[in-house]
Structure formats: C-alpha cells, structure tokens
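Missing here is one protein chain; the remaining ones are kept as they sit in the complex.
Think of it as A, B, C, D, E, F and G in the order they're written, each chain with its own count starting at 1.
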C-alpha cells in the first residue's frame, strides 16, 4: 500500500499546504513525526481515524490523509471513544492541544485513561492557548505571562505524564519537537500499544508563549527543549532536578483493553440471552 | 458561639429529619462526622459555606445549618471556587458523591486540586450512583454488578487519593464510615489545612451497591470496611497488598494557596495601575 | 391469537428501547438521569445480546460525542437523557446538525428549569429542543402518548435521522417514560426501516460527503472505508473541509435549514380523533394528549362536538396541517404541561389566533381530563 | 471640552468591560473563546486594579458555576463567551434562573451552528438566549449597536440583574465586539447604578430569601452573613428548601416567568430614528442596525419616508412597543443576520404580519446598506 | 363486560407492593387480553415514606393513566392506610393486612382485613412472598383476573425453584379472599 | 468640512499595519474630535496571509463600519497590493512601499510609491518603526490629521525611550509625503 | 464505666430507621431492637460510654449523655 521510501505527499492533503500554522510553530514537527511513524509502521491509511478538537494543534486532522474527525473543543477523546468502540479494528489517534486535552477536556482525558481504551492521545503541549491568541493554559505553570495573566500566572501546571498514569493510562511517554526522531519512535510505540497511550510532546508557540515570555523565537525555544530536558533517570537530574524528563514513563501490558473486554461482554450476553 | 458539649441539634435543620437517606446508608455517618469536626474546631456556622452537587450524598447540604448551596450535578467545586475566591474568609466545604466528584465532575476536581484553592472536598464514595438507582460509577471498579452493568463492569476505578495527589491537592486522606472517629479527625485536619484538601470516605449504599453485589446489609458492608482496610503502611499490607489504606497520603504546606496568591496579584495591580 | 412473546407489559422507556432495537440501533452511549435512566439500563442488557455496544460515559457531553463518533463508523446510534443532561448535550448536538450526523437523542422530560422536579412530569423542553444549541439550524423532534406509538415514533426517528442525515430528538415525558402498558412488537418488516444510504462512488473516484444528490440526500461513507474525508463543525465545502467563503457559508446554512423545513409535511406525524365535525379542537401531545382524548371521548358521549389533534412531530412544526385541521373550529384548546410552548406555534399557524386557548398545568402533576373540562366550560361561557 | 482620559478609542468588547466596571463588577470567571476573548483579557488586567477578582476557569461550565457562587457572597459578577461556550453554560444558566442569582452573561455572537464561522459576524443566538436551557423560564437579553450603547446596556444589564434577581444576557456580535470606535466614559453617577437589595431582616428573625416583597423584589443576604439559608436548583419554598408540593412548584414557576414577562415594558430599551412619519420601518439591532440607520439616513436624504426602530432589549420581547411603532407603516423590514429569529417575533407582535419582511444575511459578512436597499426596492415594486 | 377497575396499592418500600401491582396488570394484559396501566410514585419521597402504585384495568382503551379515586385500595401499612383511605370511591373495596393496619372504618367502603402476613409466615415462613399472597387475596375477593394468569406471569419472571413457594402464597391468599366472598 | 475618508491598510503580519491604522483612527478621535472606526480581519486566515485593517474617518456619525471601496489604500506587500488594488475608488490614493511592491498602475488612482522601508533602515536602522513612517507619509500626502495628534497617541502607548525613534520615523515619512504633495 | 457516672441513651425513635448498626457494633451489647425494630438501650448499665453507637448512627438518632452520679436529673 505505502511506498518503501517515506514521502510526505503520500500522507497529506496537499491542497491545504502551506498549512495555517505560524512560522516556526512546533505543531508542524509533530505532524511530520506522526506521518513518519505511520509510514514506518506500514499502516493502511484507511485504517486510521484521526480525531481532534479545536485549537491550532487540532487543525492537524485536516492536513493528514486519514479519516479525519475535527470535533469540538475538548471532546475529541469522547468522539474517538465512540469511533473506536463501535469499530475496534480502526486505529484511533487523537492529537490535542494542552488546553484541549487538559483544560476543557481534562475529564475525558482521565476517563479514557481509566477505561484503557485503545486510543493514542498526543498532547501537543505548547503551554498556551494558541488558537485564541495567547491565554494561559493549565500547562503554562506559575509565573508566566499571558494575555489573561498580565500580572503573571498563579496557577500551577499539571504533570501530564503523572496525571495520565494516575488515571490509568497504560502507556505514557514524553518528548519534544527538538527530539524529532525520539518523538516519532515514541509515537510508533504508542500507536502499537494495545490500550490507552499518551504521548506528551513539548512544542513551541513562538507567536504567543514565546513572545509573551521572552523565550525568543522558535529556534531559541527548541534550544530550550534541548538544554532543559533529559532522558528519564539521567544522571544530570542529580545536579538539576528541574530538568524535564523524556522517554517512557509507563508501559503496562497486563491491563485488559476496553474494546476487548467489551467483546467478552457480548459473548456472555449472546450466550445468556434467554 | 457553640456550646461546649456537642449536640447535633446545634448544627442541623431539624425540620428535615428524619433525613431522606435509606436505613443504614453510610452518608448519615459522614454527616455526623462532619458536624462533630466543625464542633470540635469551634467554627462559627456563619463562616461555613457548604456546597454540593446532585446525588444522595449531595443532599447533605440541606441538613446542615450552614450557608448551603445545592448546585447541579458534578459542578459543586466550580461553584465553591466562586464562593471562596470572592470571599476568602469563608470556610468552603464540598461534600460530593463518587459520581458527582469523579464522573461528571472529574474535571473540576483535578483543576481545583491544581489551583490549590482552599476548599475541603469530601468524596462520599459508595462506588455507585445511589440517587439514580444503582448504575455503576467510575469508582465501582471492574467485575461489579449495577443496573447498567448486568454482565458486570469492565471499567476500572480511579484511585481517588492518587489522582488528587497527582492533580496537585496538598492534603489527601482516606477513611471509612466504620472508622467514624478517624473520619472526624481527618475532616478536622482537612478543614484546617490551607489549600485544597480531599478526604475520601468509603460509605455504604446498602440499597443498590450492597444488594446488587451481594455484599449484604449496612452492617456487613461496614464489617468489610473494618476488615479490608488498614492504616497507611501497615504491616498487614505485606500479606495482603489488596487491603485499602487509610490515613493521610499527602500533607504539603509549601505550596501557595490560590486566594492568597491572588491577593498578591491585587497588590501588584493596585500599585502598577495607570 | 397473538404470539405472547411479542406482547409486553412495560414502561414507555422500554418501549423506546424496543423501537430502537427494531430500527437497528447498535450503539448507545449515555449517562444516567431520572426519568430517562431505564432506557440506558435496558440497553445495557439488550444491546450486547445482539452484538451491539452500550457504554456509560463520564457525562452527557461525552455521551453525545461518542454517539456521533460511532455513527461515523456506520452504526445506528442513540443517547438518552433528561433536561439537565439535554442542556449539556447542546453543543455537541449542534455539531451533529452541522456535520449532518444521523443520531437519535431521547429526552424524557421532567420538571424544569434546572434540577427542577426530577421525578415529576413536564413538557417544558419543547422550545429547547428547537433552539437549545447556538446558531441557526433546524431540527426534528417527535413525541408520543402511548407505548405503541413510542415504539413507532422511535423507529421513525431513526428513519428520519438516516434519511435527512440529522439528529432527531425524541421528546418523551415522565408519565409516558415510567408508566407501564401494553406493547405489541411488530414483526420485522411490518414497519419499514430506513437503512443508511451509502455512497456508490468507487474507490479512487472523488467522493463528496457534503454534496447533496438531486433528491436532496447525502450518501455516506463509513469511517474505515475507502473514502477518506473530513468531518468538522466549521462551515465546510462539499468535501467537508473548513471554509469561510461567504457563498459556501450561506449555502450550507440554508441547506441545513431547508432540508428539514422544506419537508415539514413529509416529516409530520399526527393522529386525529373526531375532527370531522368538531367545533372544539383539543391539540395535544405526549401524556397530556391522553387526558385530552379521555376528556373528548367523555364529552362526545354527551353530544359535544369535540375532537383531538394529537401531534407526534413537534419540529419542524406542522403549521399547515394545524391550520387546515383547525379551519372550521369555534375554539382550539392546546393542552400541554408548560407555560405555553406549543400554543404559541398554534397561534402562529391558525387563521384566527384569538380563538386559541391554553389548558396547561405546570405543578408536576399530569393534567387531568377535568382540568381541561374546566377550561372548556369557561370558553363556552359556562363558568367553572 | 472633554477630559481626554474619559475618551477612549477601543473595541466593543472593551466598552463592555468599561460598562461592567462602571456598574460595579467585581468578579469575573471565564474561558477564552473568539470573538469574546478580549472581555476576559481586559478584565484580567482591570479587575485586580480595583480589588476585584478575575479567574480563568477550566471551561465555560465552571465559569458559570463560579460566577453564581461569587454572586451569592454579595458581589456583582459576569462571565463572557461565544456560541459554543454559551451552549455549555445553559445548564448552569438555568440554575441561575431557578435560584434567582443576579449575574450577567455576555455572548459575543459568531457564525453558528457548532464551531461555525468563529471570526465572522452573526446574530444567530437570539432564540437560544431565550430557550437554551431546559424547562420553562424567562430571561432578559440586551444588545447594542455602538460602543456608547454597549457601555450603557452593560450598566443596564447589571441593574436589571440586581433588580430582578436574574441572569441577564448581553448579546453582542463580532462586528461590535471587535471594531474600534469612540467611547466617552460618563462620570460616576451620570448613569444610575442599582445596588443589590439586601434584607433588612435582623439576626435571629426568620429570613425568607424566596418570598417576594410587595413590590416583587427579593432582598438578598450574602453568604457569610447572619442568615443561613439554602440555595438549590430544585423547586423550593420561601426558605430555599426543596419541595415538590404542586402548589409551591407552580407558584414558583409562575413567579420566575411573571417577574420578567410582566415587566416587559419597564425592561424594554430601544432607540428610534425618523419613525414619526415613516412609511417604511426598519427594525434592527446590534451591528446590523448600523447598516439600517446608514441606509435610512441616505434614503431620507432622497425623500423616502423611512425610519428605524433599533431594539436594545430582545427578551422579554417588547411586542407592545413594536406593535405601536409599526401601526402606521406600509412595510416593516427586519434587518438581522440570521435566518429570521426576530422577524418571527415582529410578525407575532404587529397587526399586519403580511407587511413584515426580512432583510438578512447569513454568510458571515456584515449586512450592508445596499443589501437592505435591494429589499426595499423590491417591496416598493421597483425590482432590483 | 367488566367494569373499569382502578386500584391503588400502598405500603412501604420492602413489601413488594409495586411488583405485585405490575404482576397483576401484566397478567391482565398478556393472559386475559385486557388493557391495563400501571404507574407509581418515583423519587426520594418514595424511598423513605409510603409507596404507591396505581393500576387501571379495563376492556376498552385507557387514556388518562392515573387513579384519582380507586375503587379498590390495598394498604399494607398504617401510614399508607391513613394517607389513602379517604380517596377510595364510595362503595369501593379496601383490603388491608391485619398485622399492619388497624382499620377505623371511617370511609364508605367494604373493609377486608386479612391476616395475610401472619398466614404467609405460618404456612411458608418467607416474608418475600407476602406480596403474592396479597395478590391472591385480592383476586380471590374481586375476581379481577384468574389466578392462573398470575402464575403464568410468575413463570416468566421467577426462578423455577421459587415457583412452588409463590404458588402456595397465591393459593393461600386466594382462598382467604374467596372465602370472604363466599 | 472634511470629506469622509475610507482607508484600507494592507500588508503582512509583522509589519505593524494594524497598529498604524489604530493609531491613526485614535488620533483622529481623541485629538481632532472626529469620528473614526477601525476594524480588521480576524482569525486563522489573518495569521498566515495578508492582513487588512479598515479605517473610516469622518466629521459626522459613522454607521456602516466596513470599507467597501477605500479612497485611500495602503499596501505594503505585493500580495496585498495584488489582492486589494482593484477595490480602490476611482481617483483614490494608493500608497505603497517601493521595496515590497512593484506597482502595475492598472487602476485609476494616484499612485504613490515611496522607499519608506529603505529610508527607515537607512536613517534609523530599526524596522520596528516602519509602520510609523508609513503613517507619516500617509498624513503627509493626505493631510488627514496633524502629525502632532499621532505623536500624542504615541506618547500614551509607547515607552519614553522609544519616542525619539518614532518621532523621527514619523517625520521621515511626513516629509516624503508632503514633498510629493507639494 | 467511670465510677459515680451513669449514661443516658437518648434515642430518637422517630429518626431511627432500624438499621441495626449501633446494635451490631456496640462493644458491650448494650443495645437491641425494640418491638418496632428501633434501637433500644436494653442494658444501659453495661455501657462504657464509648459513643461508638452515637458516632456510627447514620440517622443521628442516638446521643449518649454522661451524668455525674444519681443526683443529676
């Protein structure tokens, strides 16, 4: 089905390129990594349903040549749950912004994790609401500037990976758009994983987060990802425990996947009919 | 203000007694523990706002002689956030059912925890939707019977305490209605704690959960709380790691409380006006 | 005479379940709420027996999202709720209107506003069904007054959802949902069931999910099939891709409204009792129609020329039919359990709105034949 | 002449912020959404400067909940959103109706349904403002067509919310919200500001939060004060305690509706241009009213007897005023940017509905004077 | 042709009053080709206080489904008797259990006061079939429907092991009722 | 009395075109007692492609706030020039920057083509004040409002340190504009 | 029981719903059902005033009153 050699053009809807993201926006690198992951896994495009909410990040669903479901803000995982449970043979991939996934969408996030339904959630974490013009998000963290935080934020941020784990996700990983190969590899693992998988990808919004917080342009923000992150458990953490860890936090295979568990219900029910 | 000796009658609205809960329902014991905690802390009834959602548990707000705000299903913490932030000198107490707090209300739960706003959330966990007649909840756990799970649940449950911790709560504890004194003492600590505090109290719903799951009457269910729980870190866990732990899981005092942090914003803003 | 297995003595909520199963429902997502919960409870047991899926979601918003997702994979879908949950579903319901997703939403009404009077009857959500979501749109909403009709309109709701690619609201009420009466389940085939129209466009040929055919219908392609297209809540072109081109925007909006409003007479379902020579016409629907018919039957027996028009389709409002039926009447009395939601429509529809009266009750009790009789006497100038 | 500090050149959303501050707003909770976001952004900076509180909640539902909570502690509160967020607020909005909580909700409308056309203008949420939440209820909704009026009606919205203990909806639109023009901020006192009526019942004396006074008003007592009472979304008695006693239920519901519907003429705000001798009357509101006045001014200059009635109160709909103003007109043209939401009300209001026409535009562009002129020519029998 | 019967069953939560009323109505509909409607009070109130279930049985179509004035009232607690006795139709039938209810005969109705609970406990020993015994007595005295129809319903809803017990309870009640009719 | 002016500012995201248009309108309103309205295109489209800001200035009240046919069009990119040139009013004024736009003179308008960007870079060296230079040129050539009014607005919105630079840019533009006029 | 003290068991029979929790968990078997299936202090003299019954009664139907000696009313 897919050519040996990777070519973007096989996976995108070229009509919509150049895409709408700002110059240097990290979301494009997530898109690129995702397409490569799909290619390397040799997936059939007809088997993939990409479901997204609303946000700059969520526009990703329009660019990929899969079945694409661009829903409403924060609810992508709920829609995807319907897609997946009703047709479990499909691969369900749900890219989300940090606001989409964890502000308005936080409840669906923890419940999808709890159910361990076989969906891959990609949290494109730029620590800001990009689409609406730079309000702080539950991932901004405290002490940040945003259009709704002129005096700096007092809200703390979630640790997405830990929250996902606590809620029940059976695959949890983190990377950054600087680490594009790692990103792709983690996405491959997540997509292959049977159960609810979460990949948090740190991605820059130079237009709002970068500008407001004097973190410079896309390049400088990516330098930040290089310098302020380490592989899980790295020695460097001893000197600087504030470094952000990258890699796989959770990988559990002993928890029943939701659709499979439901199939057993069907078996029971069909027997016990009466 | 309050008499030395504890008398229920000083804290309730007797007009509504006997209350509407079923015989043996654990919710009444939570009510009793809460009133005792308030009494022992010597709080002024005018300083307490109790905010609840919808559910059998939520009816608790009508029984207590505090300012009482009986809101809509799942949103009590959002309403309470408005009460507390707008008038931080009030004590905000929010009793919730497991469905109220963690099904429809899950998002407000994690966000209130993230903000560390000084509210005491009491999760009255009977592992079922009592009010609507016995559907499973996100706390039922798998393999349980409920009116919407005739073939037994396949949904896993949250670990409320761990989720609260992960989301950022700075005081997290668990007890059961069997352990009524412990309950009261944990509630006292939670109410006194500056920041978001969560007390999960296991409480029986003999009418639905007990009956559906053949766990017997209220007495047998309370025997279960006695036998299947241990203090945090108890030796017994070595033999039986499935025992449920009771006690204080988190108690952090180094995180800024939300309303106090906001007061600093006001100071800055008032200076920097113009 | 009857095969006993086909006769049931059940609640209205269960009759709705039976109708849904008959119509081919195979995916349900919901969140419990009185007085609709029995729909979920019965489906939790019934659906897996036929290989369908039931899921209890974390809330009503998620439920509405899940059914939309499942509809796109090619399944017949439904959710059920009551007032507060129906309010929560409004955003996603608008998405289903915009993206033209077939789905059925049962709202078993209870007293409102807000938490209201959860275990008591009301018909207060009629206008919300029409206007609850933001923006212009059109909607189909149906109701029924007995279990056989609940069954029928439920089947019809699925048929209309598939035919028009639209959400359809079932507006039941607490009395109908909870009371038990007889239901005879028809043989398969006895009531026509509309299957989803799927595209015949071949693989590789450009498929337009949002380009209506000559007859107005839009054939679908299941997610997972050979046509990969886009579904969005933004205004969109014939491929489903976002657009804010003014021409595309206005054409899509008009299409969404017209496909339903222009078919008001085909969509309309109603029943009539003794209308031919009626001087007095009672217009009612749902459980209040039972009281209307009861009262009319009694009065007829005493020679009063009274009849009943029972509406089963509430939206699009069958104004032409109402006008025609009421043309000769001395007085029209709308019997409903709200502050006058359908009566407003009736006044707009008839030639002489001054002869339209409202017999209502809003205290949580079922309006009774004698409540209506009192109003009739007053209209007749007989006092109470 | 003017103190320059009082003259601002700002967006309509900011004019709304200025009006709210003037009216005494001290608590805002919201969640960003285009095209309302600037309201939140400006308040984030303005409120703490005067000791008020701004909080960005996790979603719109939480925002609506938080403002209700804050209102009960005695503060003037507001939230702001747009279509999708307004849909999400409906359940809690109904709670505010039921529990009679003063609060102001700004909905800066954009194209709908669903995600629609987020950055383009529309007036499609008029009916939703009336009927978006479940159950019978009544609501006040206001709008304006320029920044001075936005300021004024915002102050008025707070005044009405306090007077009637009710949520008040500000239905702005994208053009008004985003365009910049002059605003002169009046001196404090220039526009009357209604403060919350607090109970004079003394400590220890039985206080009835839900027992209307002779004049219909219900004095409040702040949470934290000496009266501990109950607030609930269930039907409730005069102390706020839940009840399903049929008498209490129906009395409360009628109270909720009547306190607003019966005061329709006091609540009504509108402006008129050249109505005295008008043969043709344009009825409009919000940004489309600018085009109506523009066009009428031009036509007047050419001798056409045309005038404009600009509605600022949309709900309760000022039917009497509309009927009176339109009594002598040859034709009434409702100018709006939706499929005809206000025109339906106008038709119900006037004596001759056949003379009522709709000039609308639903493609995301502001309706222009020439769009209206085209319709006028056609009505006059002059073709296009 | 049978007259329209309007019944109100009343008692407290655990007594199986609602189940009994449904069985009666279901039997009438499915096995006797009649029309019947059953409805009950819902919600929190029903949980604590007294339960009420309305049944209408008729040969013709039933529209208004609520019972305003029952011609048959069954009361199994004092509380429900006190609450509902007054709504009975003049000349109607009032069936109470003598263990639970002390009748005051203040209403114009045929008072039937049977030791149904005690009989069940004595003869069967399981309170769970009390409600079926009440049903038996009801149809024994009223001839609303045939006992056989009730049994047929029970067969489809109850595990086989329990059928004997239920049948016995029905018979006990039926006999008590018929005797009175006698 | 001044005629109604309808302006369209167009260019690309970073050029400060919207800011410039707002400053102009604000100056007219606050310091010259005129009426003015500014509005712009919003949303995703604005982010990537060309930006447009409409300004109307008048002595009388302005109702319809959009500009359909500008009598003054400012275009700072080729793309925006190509897109908007055709909507200009016959006989209107077209102001473009010579570095960015190659004009084709296909429309009936006074074409003013100034090296504003290059001048700013040469004389000041900071591209950030390009937009103020454009404003200067605009009012230089059109006499819409006084430069002083613009400066007053800048004083209230810009840090003192930057005022000199802005003033210089305004002057540079104004001179270029006036010269053409003169 | 402390010397010179007696315990009074205030049981509100209107509120008691007869769940039996107090009876079952009383360490001294002081309580039992009365004929209405409501709690009753049948062996008050054995009571050690541990208040567990009061603490665990879901219906707020028991209060334990400790009294000094017999001379208190």
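By our rule, a contact is a pair of C-beta atoms (placed from the backbone, for glycine too) under 8 Å apart; a residue touches a chain by one contact, two chains touch by 3 or more.
What you see is a predicted model; the values in this text were computed from it and never measured.
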Name every displayed chain that the left-out chain is in contact with. A
Just name the one of A:110, A:160, A:173 or A:222 that touches the chain not displayed here. A:222
Using the touch definition from the top, which of A:161, A:177, A:201 or A:250 touches the missing chain? A:177
Among A:12, A:104 or A:199, the residue in touch with the chain that has been omitted: A:12
Touching residues of chain A against the unshown chain: what are they? 7-8, 12, 17-19, 21-29, 31-33, 36, 177-178, 180-181, 184, 217-219, 222
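The definition used in the following text is that only the chains that are shown with their structure count from here on.
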When centres are defined as mean Cα positions, the distance from chain A to chain B in whole Å is 32
Express in whole angstrom the distance between the two chain centres, defined as the mean CA positions of chain E and chain G. 39
How many angstrom between the C-alpha centroids of chain F and chain A? 42
Which parts of chain B, given as residue numbers and ranges, touch two or more other chains? 18, 22, 72, 103-104, 106-107, 111, 131, 138, 151, 155, 262, 265, 268-269
Can you list every residue of chain E that touches 2 or more other chains, as numbers and ranges? 43-45
